[in-house]
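With one protein chain removed, the remaining protein chains of the complex are shown where they sit.
Let's look at chain A:
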Amino acid sequence: MKTKQRDKIIMTFLGWGVAFLVFFPILWMAITSFKSEIDAITPSLFFHPTLESYTTVNERVNYFGAVINSVVESVGATMVCLAFAVPAAYAMAFYPGRKTKDLLMWMMSTKMMPAVGVLVPIYVIFQQLGLLDTWTGIIAMFTMMNLPIVVWMLYSFFREVPKEILEASRMDGATPMQQMRLLLLPLSLPGVMSTALLSIILCWNEAFWSINLTSVKAAPLTQLIVSFSSPEGLFWSKLSAASLLAIAPILVFGWLTQRQLVRGLTFGAVK
């Protein structure tokens, strides 16, 4: 009994320790954002807190414009992504063919190439189609970028659903659309939700394409952060303030949905 209690205490400490370690950079960023630039370069915990950096950031950039762009682009891309991925994963999970496994592997392999390798062709295509610096362009890009992961995740969640249930519904005359809408999606809702959440987070954090393919009208929060980094001059506190503002919405969102996120990630095959 005693050793059990001791183990529990150790585990608790260890858990908190790891959590603190993971959280520390964000905490440090938050602290730095309230320092003046000269305090920001010295790693001290004692300083006069100031909102100077937030004022500067607010004066220089259109924060809410960037938030709207980030929300529209990440939620939009996730919705389009799910619209393609749910039927694809349904077909792969319940009607697997000889090549299904290869197909899944091939989809994943598209993620293996460094993005910068196709930057110039994509840029030229976007330019010709008039998609540079538009919501449509970025949503299309994010959709294609996340599609493999979303299909994979949905595929493994759907495989957890017993085939027999769908079979029974077919006996009752349910069409594939009805099977998906009335049975499959409700049954694997935690999985679908956590896939969507993950996709939103991935889009939110995506920096390469959003910086290269947007300039003004469709520029999301990632571009706002980059605009505060510089190889010349002092900028740590302003950069921290901009970064904190950029992650704040998704942090709150993650907080509110953490139950679904954890439930989804521990449900099904992706454990």
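For this structure, a couple of remarks:
Operating definition for what follows: a contact is a pair of C-beta atoms (placed from the backbone, for glycine too) under 8 Å apart; a residue touches a chain by one contact, two chains touch by 3 or more; residues count from 1.
Definition applied: contacts and distances are computed from a predicted model.
Between the names "glycine dehydrogenase (aminomethyl-transferring)", "Sugar ABC transporter substrate-binding protein", "MoxR family ATPase" or "YeeE/YedE family protein", the one given in UniProt for the chain missing from this structure view is "Sugar ABC transporter substrate-binding protein". From the set A:12, A:229 or A:258, the residue in touch with the chain omitted from the display is A:229, counting the whole complex. One of A:6, A:60 or A:163 touches the chain omitted from the figure, and that residue is A:60. Taking the complete complex into account, A:124 is the one of A:105, A:124, A:182 or A:251 that touches the chain left out.
By the touch criterion stated above, the residues of chain A touching the omitted chain are 37-38, 41-42, 59-60, 119-120, 123-124, 127, 132-133, 135, 211-212, 215-217, 219, 223, 226-235.
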